[in-house]
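Heads up, this is only part of the complex; the chains shown haven't been moved.
We call the chains A and B, going by the order they appear; numbering starts again at 1 in every chain.
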Amino acid sequence: MKNIDIALINPNSTTSMTRKCAEAGKTVAGPGTVVTGLNPAASPASIQGYYDVAAATMPMLELIKANQGKDAFIIACFDDTGLDAARCITDKPVIGIGEAAFHMASLISCKFSVITTLRRSVPGIENNLRSYGLDRRCARVRASEVPVLDLEKGTPEVMAKLHREIEAAIEEDQAEAIVLGCAGMVALMEELQSRYGLPVIDGVTAAVTLAEAAVRYGLKTSKIGGYAG
Amino acid sequence: MKNIDIALINPNSTTSMTRKCAEAGKTVAGPGTVVTGLNPAASPASIQGYYDVAAATMPMLELIKANQGKDAFIIACFDDTGLDAARCITDKPVIGIGEAAFHMASLISCKFSVITTLRRSVPGIENNLRSYGLDRRCARVRASEVPVLDLEKGTPEVMAKLHREIEAAIEEDQAEAIVLGCAGMVALMEELQSRYGLPVIDGVTAAVTLAEAAVRYGLKTSKIGGYAG
């Protein structure tokens, strides 16, 4: 059986984040799957809100064009930066990590809440959920007000803010699972899961396993409508 | 790396269908994945409409109870027979083939249409789509008026009915992908795909790769809400 070769593209230019995402991805990849982390050199350091998404889109698309030989592409930013455009330039599967997390959460809970970084990122995530239809399964998108690049630090203040939102999600939103709304949160998944006794979903690892599934299945992006080349 | 052991449960009692589904599933399974086809002895011969779903639910649930050691369960009937109830009796991932097909189709098309068997099955499928939220991505659920057990025969009349609906889906519904709405259609996927030049999604193989993804990811069914044991 042929290897599966996945390009995991972090659309921002923070290479430490790319490395962590790729490492996390490798922990779940099946035998014979290769996960290669990539990021553009010229792109915002973090992606928070609509303007950053716009600025990071073309650099990310260039990386897809430059790696057409890969079997699948993952866009490793929770707002699924440029996902629709990416599907226009390849017929290989392209998976956003936000999208991956929402689909996975839908398989194991009746409803989930998302905990993301800043309030400014919330409307874009809500728009995505609505476009996918998975707003029906999402109880609420919550901002922790922890900036992306502070997540790596994991200080007690940062953790306290995340805990507060997760507790509110369980109590107020009746969430049955939590989706971590930022690629930078991948390291926190296990700890939060065992602390709260409910599934905590990270998009990066969800996307890697979903991309493998799509390749194994033989899935190709449709070329007769919105994703025509 | 540990093997993945998947129970593929056909909720109807037609063993030839179970065998074909399991064979199809094996063609997409990754290295180290075992797919075991199972079906209840006492259950309707085919599942068409709400009453058959009700009659097949408890026998299917008994098979899950009797196979708790498996890593994941697939419910291989397109109406996702008893899916919510199944999630109450195990914390392993449980994937319906209708659900799997809808999620996969959402990853590679802006909208898809479903071609199923009889008109009587349409409202149940529409209800499922609405519950998953994926009605937003589904242009239309179409009945071919081919009964489940006639699909195996694949006569020219059967194929003509399927072709007519697929063509209408592309033209009238502006569908960008086709979901085959019956486990019995798994053998037709490739032929239809190459005939029409757009992705044709089969639920059985979609579910096998999705179940592998869920296991590899470490996904557990939430136990704090609707799926509490």
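By definition in this document, a residue touches a chain if its C-beta (ideal position, glycine included) is under 8 Å from a C-beta of that chain, and two chains touch if they have at least 3 such contacts.
Since this is a predicted model, take the numbers as computed values, not measurements.
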{"item": "With 2 chains placed, the number the full structure-file assembly comprises", "value": "6"}
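The rule we apply is simple: only the chains that are shown with their structure count from here on.
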{"item": "Between subunit A and subunit B, centroid-to-centroid distance (C-alpha), Å", "value": "26"}
{"item": "Subunit A residues within the subunit B interface of the complex", "value": "1, 28-32, 87, 93, 95, 99, 103-104, 106-111, 130-137, 170, 174, 176-177, 197-199, 201, 205-206, 209-210, 212-214, 216-227"}
